[in-house]
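Report on the structure given below.
Apart from one protein chain that is not included, each protein chain of the complex appears where it belongs.
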Amino acid sequence: MGLAFESEKCIGCKLCEMACSASHEEMFNPRLGRLRVGSRYENKDLVIEGHVCILCGSCADACPTGAIEMKGGRLHYSKEDCINCGVCVDVCPESVIVQKEEDVGVCDLCQGDPWCVKSCPHGALTNKEVSSS
Amino acid sequence: MKINVVLAGPLSKYGNGSRHQIVVLEDACQLKELFSALEIPENKYSFAVVNGIKSLEEVVLQNGDEVKIYPIVSGG
Partner (left out) sequence: MMGYQNKVLRINLTEKKWSTEPLNMDWAKKYIGGKGLGIKYLYEELAPGTDPFSPDNKLILMTAPFTGTTVPCSGKLAIISRSPATGTILDCSIGGHIANEIKYAGYDAVILEGALETPGYLYIKDDAIEFITAEGLWGKGSHESETMLLEKYGKEAKVLSIGPAGENLSTMACINSEYYRQAGRGGIGAVMGSKKMKAIVIEGTGGVKVHNMPKALQRINEIMREDTLTDDNLWAYTDGTAMLVEMSNNTGILPTHNFQDGTFMGYNKIDSEAMKKARAGKKACGGCALGCGNFTRTGRGVVEGPEYETLALCGSSCGIDELAAVVKFNDLCDDMGLDTISAGNTTAFAMELTEKGIKDFGLNFGEVESYLKVPELIARNEGIGKELGLGTRELAKRYGGEDFAMQVKGLEFPGYEPRGSWGMGLAYATSDRGACHMRAWPVAMEAYGDLDPFTIEGKAQLVVDMQHSNAVKFSLILCDFWATSEAYMAEVLNLITGESYTEEDMLVIGERVVNIARAFNMREGFTGAQDTLPNRIFNDALKSGATLGKKIPKEEFDQMLSEYYQIRGWTTEGVIGKEKAEALGL
């Protein structure tokens, strides 16, 4: 049901974040990716975490103008309808909605062929489609 | 004859994931026939060591020989 992240396979390369930002924002900027992965050393341990859109629909529910909609198993975002209130950013349980200057960045599963999945070298990210919502 | 093979590093994939393999060959086979038996293409390994000695593929193997095969490595 959408994106899945397996930390045992993640090497922390962040190719996913770079590809996501590049495909949506025309530049490589991991902070603009609609997902977050991190691999770091803390207290002599290697800590790996990943956050992806889990298709919970909280953003669509919270959006006051309907700029975010859940349809056909993925999110749809309309910039024209967005008033940039930022409520979606706050309610997202995975904190993967990106706040930009004039609008927000929402994971749309790249309309079926996610760039993050394609860019992951060792299969830490996978996408399982559901046929209807 | 039985050859004791060690498939180093990523080459274990030619042994179904196992680093150690025992390969049965006809007597007096050359090293290159061991590669064929394991289906390791020529350009997928860097060198092989027979009983501790780096050997060319024409070397004739004997029963009980230990052969270690090493992957291609880049960089330094």
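The letters A and B name the chains in turn, as written, and every chain counts its residues from 1.
Everything below uses one rule, namely that a residue touches a chain if its C-beta (ideal position, glycine included) is under 8 Å from a C-beta of that chain, and two chains touch if they have at least 3 such contacts.
This structure is a prediction, so every number in the text was calculated from the model and none was measured.
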State which residues belonging to chain A touch the missing partner chain. 11-15, 18-19, 21-23, 25-32, 38-41, 44, 46, 48, 115, 118-119, 121-122
Touching the absent chain: which residues on chain B qualify? 8-10, 19, 44, 46-47, 49, 52-54, 68, 70-76
